[in-house]
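Here it is: the structure, laid out below.
Selected chains only, in their assembly positions.
A, B and C label the chains in the order they appear, each numbered from 1.
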Amino acid sequence: LIVDTAPTKPQQSAATGIPREALEQGIRDTPFAALLGAQLLDYGDGKVSLSVPVVPQVLQHHGFVHGAVIGFLADSACAWAAASLVGDVVTSEYKLNLIAPATGSRLVARGEVIKSTARQVICRADVFAEKDGTLRIVGTALATIAKLRP
Amino acid sequence: LIVDTAPTKPQQSAATGIPREALEQGIRDTPFAALLGAQLLDYGDGKVSLSVPVVPQVLQHHGFVHGAVIGFLADSACAWAAASLVGDVVTSEYKLNLIAPATGSRLVARGEVIKSTARQVICRADVFAEKDGTLRIVGTALATIAKLRP
Amino acid sequence: LIVDTAPTKPQQSAATGIPREALEQGIRDTPFAALLGAQLLDYGDGKVSLSVPVVPQVLQHHGFVHGAVIGFLADSACAWAAASLVGDVVTSEYKLNLIAPATGSRLVARGEVIKSTARQVICRADVFAEKDGTLRIVGTALATIAKLRP
């Protein structure tokens, strides 16, 4: 059936993705990512997942994780998914829906490339809160990631 | 593995979706949808697909389908996916990426519910151009659909 | 006071905007714009306004103007504002909030450039419904417009 045609298959191109080791070094070199304790989980072929532990400093005044931290996870998941496919990138813009209050032990984001074009990569990401071993979706994003050397 | 947890499974609620026959009547009662020749393909359980034929009136000056028509497909796919799950809805907002010039015989959009909450339904949609039997992605959207009777 | 610094002042660049006559010819050459009866009102220096008459074909089943028509106005206002400053462009993506049901005699959109960068132009637009001589806001958008020859 036509509507089963996979929309998320990234287009192959001459560009080379950033190796996992190089991205992990980049994360260590990013003070704000270190401040949040961001950790890369899965990586490669246009798909990534990462986590951030829930500690008191990332909360807002109702005790939920601050939306900006969910934004960090969504943005990073999209940018790193793009980087795994095409190399150096920078986030051009993203739209983020905050779906539910985030509580638990850690946040996990999963990002994937929808389509890579000549100048940019379109990606989406879902962000989950893990609590007692269960993941609940707390945010979702759609992003435009620009290639640095198109 | 935790990151395999499906993000798109809609939450069940007491609300009842609009039956297919009622939605199709609503499409017939919508002059702009009739003007574009919108046709419902698949429908139900938070997932829909629809099509619009590519005719000269929907083109822009370079001969591609106008972005507003891709917006129509994306918005409709999201709103109808939500309606299939929770009943009467109205689009609150959406973000649309125009990925590639759209040419071919018809456009097809596929929408799905990411999460239904108390007052709104978060949905996404991909829009494809069909040419010589092949579908190419031309747009993707993320939308917030408001329930009329939350 | 620092926060009074104008955010909307476009950056001057070597690029040359499309002349008004050329844009109006482009609108006449765009079948979908002609179908909707789009008319350019003000144009130049990164700011534009346009209108679309409210006729039965642009309505949805509740008698309000279809959201896709509001999307057309918002997208066009942003793209034309960019074109007035930098020349040929194509819409990369936009986010549209549908604020209120649109009724009246015509819709008017006003778009403006927020910032022009090396490869793209960031624009925003507001869409109004005119009824009995009064304008009410019905939509607002933020868009990324790509330069064709960066």
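Quick notes on this structure:
Keep this in mind: a contact is a pair of C-beta atoms (placed from the backbone, for glycine too) under 8 Å apart; a residue touches a chain by one contact, two chains touch by 3 or more.
All of these numbers come straight from a predicted model, not from anything done at the bench.
Shown chains number 3; the total number of identical copies in the complete complex of this file is 4.
One rule holds in what follows: only the chains that are shown with their structure count from here on.
A simple rule picks the central chain: find each chain's mean C-alpha point, then take the one closest to the mean of all protein C-alpha atoms, which gives B. Averaged Cα coordinates give chain B a centre that lies 23 Å from the centre of chain C. Taking the mean of the C-alpha atoms as each chain's centre, chain A and chain C sit 31 Å apart. Contacts with at least two other chains are made by residues 92-93, 95 of chain C.
Remark: chain A residues 92-93, 95, 119-120, 144, 146 touch chain C in the complex. The part of chain B that touches chain A in the complex is made up of residues 1-3, 5, 7, 41-42, 49, 95, 97, 99-100, 108, 110, 114-115, 117, 122, 124, 126, 128, 130, 135, 137, 140-142, 144. On chain B, the positions that touch chain C within their shared complex are 26, 29-33, 35, 56-61, 66-69, 71-72, 75, 90-98.
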